[in-house]
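The following block contains the structure, expressed as structure tokens.
Heads up, one of the protein chains got dropped from this complex, but the rest are sitting where they should.
Now for chain A:
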Amino acid sequence: AMAGLVRRLLCRGLCVAAGPPSTRQLREAEEAAPVFQYAGKAARRKDRVFVWGFTYSGALGIPSFVKPDAGWKKPRRIQPTPYRLETEEKISSAACGYGFTLLASNTRDITKVWGMGLNKDSQLGFQRSRRDQTKGYEYVLEPSPIPLPLEKPQQTRVLQVSCGRAHSLVLTDSEGVFTMGNNSYGQCGRKVVEDEIYSGSHVIHQLKEFDSRVVQVVCGQDHSLFRTKKGTVYACGWGADGQTGLGHYNITSVPTKLHGDIAGVNIIQVSSYGDCCLAVSDEGDVFGWGNSEYLQLASVTETTQVNVPRHLPFKIGKVKEAACGGTGNVVLTEEGNVFVWGYGILGKGPNLIETAVPEMIPPSLFGWSDFSPDTRVAHVRCGLSQFAALTNRGELFVWGKNLRGCLGTGRMEDQYFPWRVTVPGEVVDVACGVDHMVSMVRSFT
């Protein structure tokens, strides 16, 4: 009786027979399906910041690693792989010091610079504590705005920031250079005050007296270098290793012009992180001064301290960029070749520990192959005992001592040859510190 009922309903067209859908039904269902749009034609690539390395100093800017804010979270001492840092503005310049980080944006808003990490010498300015309004924070765990005493805060733009061991420099486009932090060696460019207490200090010094506009600021461990538009270099700070390059081994507390082999030469880039300094001229020559205990300047002199800039006669081609680390140096030539020298893990396997003459790292280690012959290194950066190289394809290669996971490879072992860091985006710039690194990345789509 049931079968008869179904057949009568089918005949009357009151119900439709089920069964596997025919091809025509599938095609019609496909055409009727809704189309989703995840990214429109005007979708822009987003700029992001990724951080990795040692977290307990607060230099990574993620408070939940140090003080977990949920019951299930555990404190994370080391972040071994890149971790995204949410920032309010697009960060155009970043610098890593010894346990602290500065991020700067190119904006015209009032807040242009954020800092996080160690603040025991007020290298991040005065961060008013919420518990006690008269004291400041000694560790800043989140990117906090640094109030700069600008005359025209809504017009001036911050171009670049740089961090040393316990001091930092902020370069603006029209109001000179602002310095803050430890000044016991005059590295902030102001007179050394005996028994000055730097913790919780409000002092931010402004430097304007240079022969032309300053275009690059670089912090060494306890000294500062300023490069002007005319191609001259000024220095101040500790000079016991000759890193101020002024011809003596004393402290300098006012930025003074350097002479020596760079007098009259148009310098286009300066670099320093430890006690050795390198400068590159527009003709591709390399000049060095400062500490040479690790054979950094051994190609021109046997002395271990060089206090006057000396030309380094390397026959490696026209040099485009140089970077100084604690014990090793790296340069990038116009052809895209990377040369390393000095002491430590230089990037050519465990057998090369020290060399006074630059050695080239084969481009095949940076992703060059017959399949992709136009891959070349575009920038080189140095931390205290690590090196980083950025290729034109947006890949980041690191090598050197893996101090507290600062290489970002996910492993805790030292890396003896260039190794790719997996970052979900195209790496635009990277800043290396002692035990952490910060990178500015653009998303793919």
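Keep this in mind: contacts are C-beta pairs under 8 Å (C-beta built on N, C-alpha and C of every residue); 3 or more make two chains touch, one makes a residue touch a chain; residues count from 1.
Just so it is clear, contacts and distances are computed from a predicted model.
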Could you check which of "Aminotransferase class I/classII large domain-containing protein", "AP-2 complex subunit mu-A isoform X2", "Actin-related protein 2/3 complex subunit" or "TRUB2 synthase" matches the UniProt name for the chain that's left out? "TRUB2 synthase"
Of the residues A:Ser144, A:Thr333, A:Gln415 or A:Ser439, which one touches the chain left out of the display? A:Gln415
Which residue among A:Ile316, A:Leu365, A:Ala378 or A:Val428 touches the omitted chain? A:Leu365
One chain isn't shown here. Among A:Asp121, A:Glu175, A:Asp241 or A:Glu395, which residue touches it? A:Glu395
Under the stated touch rule, tell me which residues of chain A contact the chain that is not displayed. 29-30, 33-41, 43, 348-351, 362, 364-365, 367, 369, 371-372, 393-395, 413-417, 419-420, 422, 426, 444-445
